[in-house]
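Just one protein chain is left out here, and the rest sit where they should.
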Amino acid sequence: MSAVAASTVDASLFALCLRLGDSALILSQRLGAWCGHGPALEEDIALTNTALDLLGQARLWLSLAGEVEGAGRDEDALAYWRDDREFRNLLITEQPNGDYAQTMVRQFLFDAWHRLVLERLGEHHDSRVAAIAAKAHKEVLYHLRRSADWVVRLGDGTEESHARTQATLDLLWPHAGEMFLIDEIDGEGLRADWDAQVDAVLADATLCRPASTWAQQGSGQGRHTEHLSRLLAEMQVVARAHPGAHW
Amino acid sequence: MSAVAASTVDASLFALCLRLGDSALILSQRLGAWCGHGPALEEDIALTNTALDLLGQARLWLSLAGEVEGAGRDEDALAYWRDDREFRNLLITEQPNGDYAQTMVRQFLFDAWHRLVLERLGEHHDSRVAAIAAKAHKEVLYHLRRSADWVVRLGDGTEESHARTQATLDLLWPHAGEMFLIDEIDGEGLRADWDAQVDAVLADATLCRPASTWAQQGSGQGRHTEHLSRLLAEMQVVARAHPGAHW
Amino acid sequence: SAEERAFQEAIDADIKVEPRDWMPAAYRKTLTRQIAQHAHSEVVGMLPEGNWISRAPSLKRKCVLLAKVQDEAGHAQYLYGAVETLGASRDALYEDMLAGRMKYSSIFNYPTLSWADIGTIGWLVDGAAIINQIPLCRCSYGPYARAMVRICKEESFHQRQGFDIMVSLCKGTPAQKQMAQDALNRWWWPAVMMFGPPDGESVHSAQSAAWKIKLFSNDELRQKFIDQTVPQARHLGLTIPDADLAFDAASGHWRIGAIDWSEFYRVIKGEGPCNVERLAARNKAWDEGAWVREAALAHAAKRAKRSIGEAA
Partner (left out) sequence: SAEERAFQEAIDADIKVEPRDWMPAAYRKTLTRQIAQHAHSEVVGMLPEGNWISRAPSLKRKCVLLAKVQDEAGHAQYLYGAVETLGASRDALYEDMLAGRMKYSSIFNYPTLSWADIGTIGWLVDGAAIINQIPLCRCSYGPYARAMVRICKEESFHQRQGFDIMVSLCKGTPAQKQMAQDALNRWWWPAVMMFGPPDGESVHSAQSAAWKIKLFSNDELRQKFIDQTVPQARHLGLTIPDADLAFDAASGHWRIGAIDWSEFYRVIKGEGPCNVERLAARNKAWDEGAWVREAALAHAAKRAKRSIGEAA
């Protein structure tokens, strides 16, 4: 393999690791904010569980990203010392928590994608990628079961919960589209599988699939929503106040 | 005057400038967050006005603080490069905006104090202090008229507004006490004047003065509530990301 | 009709139309929509810039930004005042906007992603607004024309402040300069599109021109903006994100490449990066402010009742 080809492979692999790692990290950060503020103790525990799984995955992906990059950046260098324009998380992961419906719909739309992507990455030619994907896939199956279950409960619960859930679904829907614009993976096939799964859950939840086909995008180029820079300001503040410190 | 005495005077003057300057800065920062989110356009304008006045005062106090300190720190060095433990703003100024009642009660309790303090500082032996105080005093008279007016409107408005305002008054009351623990000024006299004024407005507003006499404190030693470090993380993030930059 | 003729003759003679004058229903309707949309734009325009007040990197810049956003609220006030002289209800118009039935300027559906965006908005967006608005200072409807005089004065101040931020960034560290270039890359085309669709596709222009509500065509104003802005960008040392940009020595104009009008129509349709959020933020403020407005009214009523009681 020529040097050029190798570096192209590495760049694409690096991008993939950031895509997955940043998405997991940012969503985990959002979920962590529920800790102590959930609607029931059991939910606090379950949300924290998901946050922990995602954080664990983020660490694996970012460590691998650093390894692939070969510039000496470890998971913390990547998490704490990049600016928002350098983050590659999906836009949907940085959307605010909102109410419980918003958190759960966001989670469901993401989980459904996450599971399918990890399934495909489980057969990636790079064994390190395949190994992380296989481990994460197991965890995500559980996340998806839970978030789908909540979407059904809230959609098919009370009048109020139905209205809130439909509103949040309409709100978040434009952020779903960019999930399928991923290198290395067949976006169309992914979308078809995702659609089938999401449609089934929405039907159970008595929710209407939004008609809009428009997809918000930009995160692949580091063009995020206004939310990310605020999230990072908080996440990175202590680390950045003490450059070079060990914790 | 001996060098020791001079440095004692300076330390006390420095502390006074930080007390006033940090309080104005932090409250201004809180008020700025309402911009574009107020209950009516006129309120957006009025809140911004108060925020601007306070920010202007903060700049004067912090510049003077830097001058007194003589260590080469200007207003921005003091605003952007100190940590929460070094801030000397009153605890009440860092309390969250909450709803409009909370913002207005916070403002009223502070304004009533602010006006009285500035009145007294108008006769300070240091002419620089006296000049800033005189300028600020004029602005604060207007702030106080407005915040008192809103406390009355909300207290003596609807059942809902009354309940919200009373609740927020009870919540913020323990943060009022430390306003009177100020060096250089006779706290008891200040408190008596403040009490008279506040009681009159609360009576008009049909609100009950909270019975508690307990005073939350610590800001004089830089011991703040959990809110300040978050507020500063946001306020300082851009400046700190670019050490040494000019804007 | 005779009234219509007299109306048009007065306009042709540059006599201002005033609120109590007779005016054609279509004139009233067109103006109401135009002024209200302008007012709504000022209100929504507070959000993208307001997003950086808390994070302004120096106290002076924070002051300037706060004052600017406050000015925008003031502009909205003048404009709602002007539209009320046409017999419209300010609250009703505002609620039309909240419900998505009335537009505001599409430019505010783009996000502010860094501090440099604040400079760029002042420089480009206010710059474009001024070019759009200066002719309106001479428009036929008196209250609107007078409001625009005040507004334009403040806007040109804002424009200079925005440019000043850009100067600081471009003279600053490499990271600052890169931030400035990045902001220009994102805002350039949306700013160019602020003048509306090309003349061929613009509707109602002829009637608006006759009524002196619209005094120049979209493309004329756009060209003016480009000719003004390109040298400023060069002065800053920034690159305008348009490979086809070229100076046409014959005409003395800068010529830009093709505009992606599909983006323009998409954003107008509601599919801009921030349409949903901007409307949601305004609705949230309005809804959460309801109890405050009610309390103020209730208190005023009580006070009025008491003063009547005392008078009796």
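Labels A, B and C are assigned to the chains in the order they are written; within every chain, residues are numbered from 1.
In the analysis below, a residue touches a chain if its C-beta (ideal position, glycine included) is under 8 Å from a C-beta of that chain, and two chains touch if they have at least 3 such contacts.
Fair warning: this is a prediction, and the values are worked out from it, not measured in the lab.
Visitor: Determine which of the presented chains are touched by the chain that is not presented, and list them.
Guide: Taking every chain of the complex into account, the missing one touches A, B.
Visitor: In the complete assembly, which of B:S28, B:N89, B:Q197 or B:T225 touches the absent chain?
Guide: Considering the complete complex, B:T225 is the one touching the chain left out.
Visitor: Among A:D83, A:D99 or A:D170, which residue is in contact with the omitted chain in the full complex?
Guide: A:D99
Visitor: Sort through A:A11, A:A203 or A:V238 and give me the one touching the missing partner chain.
Guide: Checking the options A:A11, A:A203 or A:V238, the one contacting the hidden chain is A:V238.
Visitor: Kindly note down the residues of chain A that lie in touch with the hidden chain.
Guide: 25, 29, 32-33, 35-45, 48-49, 51-52, 55-56, 58-59, 62, 75-76, 79-80, 99-100, 152-154, 156-158, 160-161, 164, 234-235, 237-239, 242, 244-247
Visitor: Could you list which residues of chain B touch the chain missing from the display?
Guide: Residues of chain B in contact with the hidden chain: 84-85, 171, 174, 212, 214, 216, 218, 223-226, 229, 233.
The definition used in the following text is that only the chains that are shown with their structure count from here on.
Visitor: Between chain A and chain B, what's the gap in Å when you average each chain's C-alpha atoms?
Guide: That pair's centroid distance is 41 Å.
Visitor: Just give me the whole-number Å value for how far the CA centre of chain A lies from that of chain C.
Guide: Spacing between the chain centres: roughly 36 Å.
Visitor: Two or more other chains touching the same residue: where does that happen in chain A?
Guide: 229, 233
Visitor: Of all residues in chain C, which are in touch with two or more distinct other chains?
Guide: Answer for chain C, listing residues that touch two or more other chains: 55.
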